[in-house]
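Reading through the structure tokens given below for one structure.
Every protein chain but one is kept in place in this view of the complex.
Let's look at chain A:
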Amino acid sequence: MLVKTTIQGLLTALKGLTLTIKHLFNAGTARKTKDIKNPAYFEEQQGVTTVQFPKEKMPIPEVARYQLDVEIDDCIVCDLCAKACPVDCIAIEAVKSPEAIGKTSDGSVKRLYAAQFDIDMAKCMYCGLCTVVCPTECITMTNQYDKSTRKLTDLIYGFAEMSDQEIAQRKEEWTKFQADKEAAKSK
């Protein structure tokens, strides 16, 4: 019994050791295919699998769903994405306009200026709910995923294009329009 377990223990240890040393000597070569779409991908079982990230990258599909991107010209500032977001990573501030500003590429009429459109990528959990609710499909997920930075605030992506001056001007326009309307009513 004791002899049997001893021999068995030594044999299994040897088996494991041969397995690991095979891998040790195969480490001279790296696996060539990095693309999982390649039919030969799973046939390569030997060699190092490491992808040295910043220097080389894994191929990803064009329609990959990583970081959010906003086409601000198509945005009607409806705030639906911010409401849909489960982690509240989208912050939107709208300024009303007296008349229609213009049209988005799909023909929706824009009536609000986007004074602020910030997405905090540190909070984003990549659920994609915002892209589903967007009526003009201006918020999309892209194939960009490398967002390493040295500052946490760099992860708050601002998509609004208006300057502070412009925002103040639009706000003033709106208050003036409101005041004019009030004045017209009271007349």
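Everything that follows uses one rule, which is that contacts are C-beta pairs under 8 Å (C-beta built on N, C-alpha and C of every residue); 3 or more make two chains touch, one makes a residue touch a chain; residues count from 1.
In this text, contacts and distances are computed from a predicted model.
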Out of "ATP synthase subunit a", "NADH-quinone oxidoreductase subunit H", "Cbb3-type cytochrome oxidase assembly protein CcoS" or "Amino acid/amide ABC transporter membrane protein 2, HAAT family", which one is the UniProt protein name for the chain not included here?
"NADH-quinone oxidoreductase subunit H"
Where A:L11, A:V48 or A:M125 are the choices, the one touching the absent chain is A:V48
Of A:I21, A:A64 or A:V109, the residue in touch with the unshown chain
A:I21
Write the list of chain A residues that the hidden chain touches.
2, 6, 13, 16-17, 19-21, 23-24, 26-27, 47-50, 52
